[in-house]
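One structure, as structure tokens, below. Some questions next.
With one protein chain held back, the other chains of the complex are shown just where they sit.
Chains: A, B and C, in written order; residue numbering restarts at 1 for each.
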Amino acid sequence: MANLLVQGTQMLLVLALAPLLTGLVRKAKARLTRRRGASVLQPYRDLARLMRKEVVLAENASWLFRVVPYLVFAATWVAAALVPTFATGLIFSWSADLIAITALIGSARFFLALAGMDVGTSFGGLGSSREVMISSLAEPAMIMIVFSLALVAHSTQLSTIASVMLAGVGLRVSLALALVALLMVAVAENGRIPVDNPSTHLELTMVHEAMVLEYSGRHLALIELAAQLKLLLFLSLVACVFVPWGLAPVGAGPSAMVLGMATYGGKLAVGALLVAVFETSIAKMRVFRVPDFLGAALMLGLLGTLLLFVSGIL
Amino acid sequence: MIEHAITPNLVFDVAHLFAGALVLISFLMLYQDRLYALLNVFALQAVALALAVAWQAYAQDAPHLYLTAFIALVFKALVIPVALHRMVARLGIHREVETVVATGPTMLAGIALVALSMVVMLKATPAADALAREDLAFALSVVLLGLLMMVTRRNAVSQVVGFMSLENGLILAATGARGMPLVVEISVAFSVLIAFIVIGIFLFRIRERFDTVDVDALDRFRGGRA
Amino acid sequence: MSEAAFATRLLLNGQLLVALVAVVALLALGLLGVAMASRPAGRSLIYGGALAVTLVAGLSALTAIAAPPAGIVLPLGIPWIGAHLRLDALSAFFLAVVNLGGAAASLYGLGYGRHDHAPARVLPFFPAFLAGMNMVLLADDAYTFLLSWEFMSLASWALVVAHDKEAGNVRAGLVYILMASFGTLALMLAFGLLAAGSGGGYAFDAMREAPPVGIAAALVLALAMLGAGSKAGLVPLHVWLPLAHPAAPSHVSALMSGVMTKVAVYGFIRIVLDLSGPPDWWWGIPVLAAGGVAAVIGVLQALLQNDIKRVLAYSTIENIGLVFVGLGLALAFSANGFPAAAALALTAALFHVLNHAAMKSLLFFGAGAVLTATGTRQMEDLGGLIHRMPVTSAVMLIGCAAISALPPLNGFASEWLVFQAVLLSPDLPAWGLRLMVPAVGALMALAAALAAACFVRLYGIAFLGRARSPNAAEAHEVDAFSRAAMIALAAVCVGAGLLPGLFIDALQPAVAGLIGETMPSQRSVAWLSIIPVAESRSSYNALLVFGFSAVSALIAAVVIHRFASRAVRRAPPWDCGFPNASPLAQYSAASFAQPIRRVFARGLFAARETVEMPPPGALTPARISTSARDPAWAFLFLPLTAAVGAVAERANKLQYLTIRQYLGLVFSALVLLLLVLALWT
Partner (left out) sequence: MMTALAALPFDPAPVILAIPAAAAVLLALVPSYRVSAALNVGACALTFLTALALLMAPRIAGPFLIVDDLNIVFVVLNTFVAFTTSVFSASYIGHELETGRLTPLHLRFYHAMYQALLAAMNLALLSNNLGVMWVAIEVATLTTVLMVGLYRTEAAIEAAWKYFMLGSVGIALALFGTILVYMVAQPVVGEGPDGMIWSVLMKRARDFDPALLNVAFVFLLLGYGTKVGLAPLHAWLPDAHSEGPTPISAVLSGLLLNVALYAVLRFKLLMAAHPGTLAPGPLMMAMGLASLLLAGFMLYRRRDIKRLFAYSSIEHMGLIAFAFGLGGPVANFAGLLHMTMHSLTKSAIFFAVGHVCQVKGTQKLADIRGLTTSHPALGWGLVVAVAAIAGLPPAGVFMSEFLLVTSAFAHRPWLALPLVAGLLLAFGALMAKLSGIAFGAPSPGSDKVKASYLPMAVHLTLVLVAGLYLPPPLVAWFRHVAGLLG
């Protein structure tokens, strides 16, 4: 029962925090570039505005085009809801392990890419083709990371992994490699600099934005929200795996929960700050440099896994 | 000298003599470079064969072998050479024997072949009686030399001659085998075969077809290459 | 053991009887097809009959999986051996796959066959093909097995060359029958070794009792990989597959790609896991390598194709690769004493066999529907079919999502199981395997991601966007039979995806028969989720994930429509300042593949793209032409054929010697032999 409560809280929490996180990142970036920047609440306002607007639908858009936003949002939300944020005892955590979560994000991307090609403009196709190229390297890298974690924790269940990490496994080269790889994948998955720039609409460089170019109104809102959820998801993933401290264990009391939430908020804030610093400190790379970047991530992940395999210590 | 008793030794020597003569004549044939001369030498070999067979008939006292000897004498020593003489004249066949391999090497090869047949036969037949065994070795040499001739001579007539000397070797072997049945029949059958060949050459004007090298002719005949 | 074998041999149970009757009935239908081919009634008769027979056979096979093995010896085949037939759990499972796939194909054929312009060349062979596959699965001695195997190839070859007027089909058939015969000869040699081990006993029972050892066993493994691999489409023996599968009529393509490759997998399992005795520790390595390589190369090639059916054929190679990865893991585990893990890996492989049969048949049916509706298989001429063919595009979407391994569909379920098996492999003692397995895991992940890309491309280009040709613009939905067949298969994909536990449990008898160990039963698990090893380790509940996301999507939709706006306005798409761009301005299949082509296909596939840009002011459009090669052709088969041709050219001179030279040959042969005698003592 308590678990069900935790699960519910988590779902609402991630939904509520996602725009704030994005707002934080933007604010921080603005500050770092000597701008005042919009308020951290701006994303909420944007979403509300888009929700209220009417949808302008391209003439030959099919039913798929209209369904995709909801699918994408739902898939991402579910995925985000299954990553322990402030407590491990999520009632549905065992319904999808880390591999399944990765696959959920993958299916969200799959449908978004299809939607990009539905209208039949060149931009959509451009975005989709680049997106699948990026993901075709990002996904295996992610799987490799999952492998290294799973090999350390003897499990692909996030809650188990988290508790194992909490128990402390000491410093591991393979884990360090996994962490670096995970960060790189996170950058690519969320279309952040240097892989993609969420705040540009220049045909030559844009990927994610090109896919969703035809979307407007509530559809766009859902997709934006999904993107924000995704960012949150990856930050929480890093947090719960690599800095699991403060996570409330199963069946913990309210106090522990509150503590967990507090620490989680702290982690997110730090994460947002780091992202901002990272993005402001480097430049966007050419699209065809991205494969090298992600290839490196894949290699790191594979290396970590190999280390664990070969040094049978687990 | 007739009333001299004929010792097995003498029998052996004479048979050996004739057989050796056949081999020798085979070499002579390899040596010839004129068609007419070749035909004459072949006739000589046929005579030698006839004598050898006759001697065997006498030695084994197998009267039917005299018939074989007679066939050899008449058919091979007279009819065929004459026929071929006239054919060469009639068809205006080139009088030279066109060789593929020069005579010298051919002779050497022939010697090697004789040696080979000796080795094969002598190690083969310790049991068989001496007479047969010697004849066998020589017969094999004659066969191989005849084949060698067919392989190293270009024009039809000389190849027919080669074939016939090969067959002389066979007859020699057959008669050398004591009490071998069907010898006469076989020699007849072979004469028929040879008659066929000669007639064939004559009817179809086969001069060089033994050794056609005319490529478009080949394409025409054999449904093309490649 | 021998008594037991003998006992089972004489026992004939109902399911085996049904299977035998089914085979006979299918052969009879084939003969009937010869007679009825010209009549219009022939089509419905043949396909209807095949549908009925395969349906019954398939269902009875399903019941046979859990039944004890049954066998019978018929006085056919090799006289002193007889034709041994046996129905055990493994063959029953594959029988079910084959016949249910066959049933779907027959149902589809009822409608699709209407458009066939040469029914006389299809109707006789279709049932024969089904019969051949059934016989392979029933065979229990080497001769019957190979006879059926080759008969299956022969029938499918006839179907491949059915439309022999279309360019390339005859060549496709030639390449196919050659590779098939190569495979059969390889298997013949393998059986030769197995039979030699058992003193010339061609019956499988005899082989089981005297399995090969050492080098012989290794040879058997290699030959089985060559033989079964060439039929299943393992790289580099896959070259026939992308030629032959598209050449056949679509329902036959579905059978060949979805079902016949599985018969090949069965052959491999039967020979290596059943007949060859206990595996050596390293057997897993070559199988894993072959599987991983096939998976990646197959899917990359698929991404480079523009012909829908060729894309599907190459993707078959990828999935066969995944199956072989599972089999390799099973070999590695069982050889190194982890039967439980082996059971998991084998289950994963068999489950993927089932799933791929369903998805790939579905996709080929869809391709056939597109072909009948638009008359083309070229993606570059399609587009916008989602508006014209709602049902087809809906089921195709399911098929594409399933084969892209997206939860909650079946493709993901089996792939997830394989990953779980991979994650168990650090326990393996052998270093070679420890290095191998994670690398293969990475290849699998790469293949999965590329597969998603491949099917986004396929679906996006063919079904979405705007029509690229008048035919595509005029397309109409296909007939009811075809739709029914596709919907049925889509249902299987969803069902197997949502309730994998039931299927996993159903597979266990087959697994137990080979490994001697089963996965933990999934029936007992709460909420119908699956737990391959232990809950703390990993678990997956497709039903819950599906419901979870469905509910949240619904909530979102309701909330937004209720409290925010629901207004929609149709407008022209944003044209970037160039109004009413022609459909050709859309992203094409070639341009969609461009990034991946550049990233992955430059080296091995020698992918090249040439852009011819018209001079400024010219009205001719700019053209991009792309080219890629299949390394197997480039590095193996073309050189091979060239070599054969060269030798043939040389040998051919022997046809043009003169009589004298021929006599020379005889003479030298004689002298040679005499020399041998002279030297021989």
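Note that in this section a residue touches a chain if its C-beta (ideal position, glycine included) is under 8 Å from a C-beta of that chain, and two chains touch if they have at least 3 such contacts.
If you're wondering where the values come from, they're calculated on a predicted model, not measured in any experiment.
Asker: Considering the full assembly, with which of the depicted chains is the omitted chain in contact?
Answerer: B, C
Asker: Touching the hidden chain in the complete assembly: which of C:Tyr112, C:Phe151 or C:Tyr459 does that?
Answerer: That would be C:Phe151, which touches the missing chain.
Asker: Which listed residue, C:Leu12, C:Ala28, C:Ala340 or C:Leu674, touches the chain dropped from view?
Answerer: Within the whole complex, the residue contacting the unshown chain is C:Leu674.
Asker: Just to verify: which one of C:Ala22, C:Ile72, C:Ala142 or C:Leu322 makes contact with the chain not shown?
Answerer: C:Ala142
Asker: For the chain that got dropped from the picture, name the residues of chain B it touches.
Answerer: Spelled out for chain B, the touching residues are 120-121, 123-129, 132, 136, 139-140, 143, 147, 150, 163, 166-167, 169-170, 173-174, 177-182, 185-186, 189, 193, 196-197, 200, 204, 206, 209-210, 220-226.
Asker: Could you pull out which residues of chain C are in touch with the chain that's been left out?
Answerer: Within chain C, the residues that touch the unshown chain are 75-80, 120-121, 142-143, 146-148, 150-151, 154, 161, 164-165, 170-171, 173-174, 177-178, 181-182, 185, 188-189, 191-193, 195-196, 200, 202, 644-645, 647-649, 651-652, 654-655, 657, 659, 662-663, 665-666, 669-670, 673-674, 677, 680.
We take it that only the chains that are shown with their structure count from here on.
Asker: Averaging each chain's C-alpha atoms to get its centre, pick out the one most distant from chain A.
Answerer: Relative to chain A, the chain whose C-alpha centre sits farthest away is B.
Asker: Hey, how far is the Cα centre of chain B from the one of chain C, in Å?
Answerer: 69
Asker: Compute the distance, rounded to whole Å, between the mean C-alpha positions of chain A and chain B.
Answerer: Comparing mean C-alpha positions, chain B is 99 Å from chain A.
Asker: Which integer distance in Å separates the CA centroid of chain A from that of chain C?
Answerer: Chain A and chain C have C-alpha centres separated by 35 Å.
Asker: Quick one: in the complex, what on chain C touches chain A?
Answerer: So the residues of chain C in touch with chain A come to 383-384, 386-387, 397, 401, 404-407, 412, 416, 419-420, 422-423, 425-426, 431, 434-435, 437-439, 441-442, 445-446, 448-450, 452-453, 456-457, 459-461, 464-466, 527, 529, 535-541, 544-545, 548-550, 552-553, 556-557, 560, 564-565, 567-576, 581, 583, 585-587, 591-596, 598-599.
Asker: Residue numbers of chain B touching chain C in their complex, please.
Answerer: It comes out as residues 100, 113, 116-117, 119-120, 123-124, 144, 147-148, 150-151, 153-154, 159, 209-213, 215, 218, 222, 225-226.
Asker: Going by the contact rule set out above, which residues of chain A touch chain C in the complex?
Answerer: Result: residues 51-60, 62-64, 70-71, 73-75, 77-78, 81, 92, 94-97, 99-100, 103-104, 106-107, 109-110, 113-114, 116-126, 128-130, 132-133, 135-140, 143-144, 147, 150-151, 154-157, 160, 203, 213-214, 217-218, 222, 287-288, 291, 298, 301-302, 305-306, 308-310, 312, 314 of chain A touch chain C.
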